[in-house]
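Note that one protein chain of the assembly has been removed; the remaining protein chains are unaltered in position.
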Amino acid sequence: MRESRLKLTAGFTALLIVSAMFIVPFLWLLRSSVMDLSQIFIMPPQWIPKPFHFENFKDAMTVVPFGTFFKNTLIIVVGVLIGTVVSSTIAAFGFSRIKWKGRDTIFAILMSAMMLPAAVTLIPSFIGWKELGFYDTFYPLILPSYFGGGIFNIFLLRQFYMSIPQDFDEAAVVDGATYFQIYWRILLPLSRSAVIVVALFTFLASWNDFMGPLIYLKSDSRFTLALGLQMFQGSYNAQWDLLMAASTAVVLPCVIVFLIGQRFFLEGITLTGLKG
Amino acid sequence: MEISAKTGQSAKTAPQKKSSIRERRALFYGLLFTSPAILGFIIYTLGPMIASFYLSLTDYNVFKDKTSFIGLDNYIKLFSGEDELFYKSLGTTFYFVVLRVPAVIIISFFLAILLNMNLKGRSLFRTIIYLPSIVPAVASSMIWMWLMNPDLGLLNTALNWLHLPTSNWLFGEGSVIPSIVLTTLWGIGGTVIIFLAGLSGVPKSYYEAIDVDGGGWYSKLRHITVPMLTPTIFFNTIMTIIGSFQVFSEAYILTQGGPNDRSLFFVFYLWRTAFRDTEMGYASALAWVLFIIIMIFTVFIFKTSKSWVHYEGERQ
């Protein structure tokens, strides 16, 4: 609130410079999506396509069944999103706001899930799911999110829950509130920005997940957008113009979701500001 | 339901210490809340982990019909020095971790502070910082190849124009790892966002107190922002370390481990062993070595965290 004008100007300038660097890959993608194959890789790069090849989008959509892939992706993303947000917030609560014997040991064991390179668990996991008859279904992609929603998210939320003063809980306990009520009425609202971050990351990770669908799906009627993107690469060369157009089409929903999602950060600040 | 019954029992069978009703209640609810996650770990993670550990004690090759148990032979081969690439790729990965982790944490911390200022267009800035994390790797890797092309690339063209020394970037033995670190810095959007979420939890009243005391920018950073953000710094550090040790796709897409194996990262070497050479048993042993290394780092940081991470909720 009391930031000086000079400081604001300096901050603004710094951000402007950093943003200019960070926007390059996206601009490169955007302009490539409406370029002729022969223009994309010209050096020095052309930033304004001439002429614009908007038909790249149409061609990309006809080559790959975008509608089906979009539907599949949406089903998976929504399923994963609900599962992750619900189960990771509950688990993080249990790992931070309740003091119980063995809590930190069990948490440390769960952390180990992130430390083994996926390359060597890929085949055992695949065989397990296949033996269950879940090969070529969405179950292997969605189901795990209902069981904790990934240790990354639990860890992230745990850090935030632990930063919230205990006074709130204690007051609530005195009032006879159950743990669930504390979770629901106090922790969730207070950690709103962290929950939104988890939701945002989950959305993006699930939207762009490539390895999972590659291994567990086989019918192209079940493929996802991320898998579809890989279809433009051939044995000797790729159809870069179409690939860039398709990538843009896949990325744009993410950008929109992010633009909306980050607005909640601003609210998060005023919210805690009031309480604090 | 099963779990809760069991826990009730285990609590009863250990009555030596006077476990108060409150403690037992906490244990019950603690396990209840965490049971989906514990169950999920046992179901989805533990099985494949045990399988891969078992495989690391075999000569498992996906395409061979016979697999025999060979005990610690894979591990002996690793450490005996017979496999030069093991130590080489481990060294490369350490170098990458050492270079990348501080860079990511420091840069994203200050970016987050900038983005948390009350600036015009800040939501647009936040989105832009996050954009490179969304652009698919196939597209962004092309940009890097072309920016860093030694003869035709934009970076060297610019350096030449400024009369500065040029670099071979991704194609030079000495410059390849710093160059890869540079490319990954474009992807720090996620880390920045987590810092931002952490910053949003710092009550404004704290800063106002410093204002009253006449403290400036630095004392705010030193006495409020950093201490209040330690839980987030802790999280980001651990995750960046784990992520950096497992660096793979940059080598896979950009360099294929070259030049002269200088970007042969451990997980890239592991992946090549597993899926190109199909020596899954040996690759599993490689994976478990990395697992232990990451584990040691993580435990170490967790242990030290008590002295520097400050949880508002844990004040006694």
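A and B are the chain letters, set down in written order, and residue numbers restart from 1 in every chain.
Everything that follows uses one rule, which is that a contact is a pair of C-beta atoms (placed from the backbone, for glycine too) under 8 Å apart; a residue touches a chain by one contact, two chains touch by 3 or more.
Everything below uses one rule, namely that contacts and distances are computed from a predicted model.
According to UniProt, the chain absent from the figure is "ABC transporter substrate-binding protein", selected among "ABC transporter substrate-binding protein", "Pyruvate dehydrogenase E1 component beta subunit", "Cation/acetate symporter ActP" or "Heme exporter protein C".
Checked against the full complex, the one of B:Pro178, B:Pro203, B:Pro227 or B:Pro259 touching the unshown chain is B:Pro259. Across A:Phe26, A:Phe69, A:Trp100 or A:Phe147, the single residue that touches the chain missing here is A:Phe147.
Within the whole complex, the absent chain has one touching residue among A:Phe69, A:Trp240 or A:Phe258, and that is A:Trp240.
Contact between subunit B and the unshown chain involves residues 39-40, 42-44, 46-48, 50-51, 54, 58, 60-67, 85, 142, 145, 149-152, 160, 168, 170-173, 253-256, 258-261, 275-278. Although one chain is not displayed, subunit A still touches it through residues 36-38, 40-43, 63-64, 71-72, 75, 79, 83, 122-124, 126-139, 142-143, 146-147, 210, 214-215, 218-220, 222, 227, 230-240, 242.
Just so it is clear, only the chains that are shown with their structure count from here on.
The mean-CA centres of subunit A and subunit B are about 16 angstrom from one another, to the nearest whole unit. On the subunit A side of its complex with subunit B, the touching residues are 1-3, 7-8, 11-12, 14-15, 18-19, 21-26, 28-29, 32, 41, 43-45, 87-88, 90-91, 93-101, 103, 106, 108-117, 119-121, 123-125, 128, 144, 146-149, 151-152, 154-156, 159-166, 179, 183, 191, 193-194, 196-197, 200-201, 204, 208, 229-230, 233, 238, 240, 243-244, 247, 250-251, 254-255, 258-259, 262-263, 265-266, 268-269, 272-273, 275-276. Interface residues of subunit B, counted against subunit A in their complex, comprise 23, 26-27, 29-34, 36-41, 43-45, 47-49, 51-52, 55-56, 62, 111, 114-115, 117-120, 123, 125-136, 138-140, 142-143, 146, 149, 152-154, 157, 186, 189-190, 193-194, 196-206, 211, 217, 228, 231-232, 234-235, 238-239, 242, 246, 248, 267, 270-271, 274-275, 280, 283-284, 287-288, 290-291, 294-295, 298-299, 302, 311-315.
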